[in-house]
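A single protein chain has been omitted; all remaining protein chains appear in their positions.
Right after this comes chain A.
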Amino acid sequence: MASTSHVRPATIPNQRRCFVTIGATASFRSLISVCLQPSFVQALDKHGFTELRIQYGKGGQELFDDLSKGLNQAALGTWVEISGFDINVNGLTSELRAVKASQDVSEGLVISHAGSGTILDAMRLDVPLIVVPNPELLDNHQIELAEVFSDQGYLVYGELRNLPKALDDSKLLRRKQKEQINVNTGRPVVPVEPRSIMEYEMGFSLE
């Protein structure tokens, strides 16, 4: 993946994963190839991502191997670990969870085809999502769903031609989602987790 002369920066940033999924049914080769373009990997690096994981579906292995070998990260000056798998029969929940923020992992990102199952899973787990509808599909009803959800501010509608822009949009959307404005008071409302409120009422304390 990277040449030996290419050393990791001294200050190791938090892990941050970008997970790309094309779904289980149809192939979506254009999304895989766009995600392995040098311009996109550079954009990922600029946004502080350290990992790119791709679910490339059945028959996508060859394309994935070719493109990821062809990527010269040393020349690009980036350090993004690239990995992939074809399909997980147990579903993608564990992969989506790995994107969520935890102790030394920063909140990552999911880039997905517009399948409603993935959209619902990502929304349920509250992970940032970019949806890229597959233009190769006939009569793609999934575009409709993606448009409505992006209009309502739940996700970013990404275009194959300009995926780096979708990264910027997603960052902005995430910031906006976190600071909702209360119509009545005009102040931002930061929702508190019920779990925190319960633990406060129990008096749980680390000190």
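Keep this in mind: a residue touches a chain if its C-beta (ideal position, glycine included) is under 8 Å from a C-beta of that chain, and two chains touch if they have at least 3 such contacts; residues count from 1.
The rule is simple: contacts and distances are computed from a predicted model.
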item: Chain not present in the shown complex, as UniProt names it (candidates "DNA polymerase", "UDP-N-acetylglucosamine transferase subunit ALG14", "Actin-related protein 2/3 complex subunit" or "Transcription factor"); value: "UDP-N-acetylglucosamine transferase subunit ALG14"
item: Of A:R161, A:R175 or A:R195, the one touching the omitted chain in the full complex; value: A:R195
item: Contacting the left-out chain in the complete assembly, out of A:K46, A:R124, A:H141 or A:K176; value: A:R124
item: Residues belonging to chain A that touch the chain removed from view; value: 97, 100, 102, 123-125, 180, 182-185, 189, 191-207
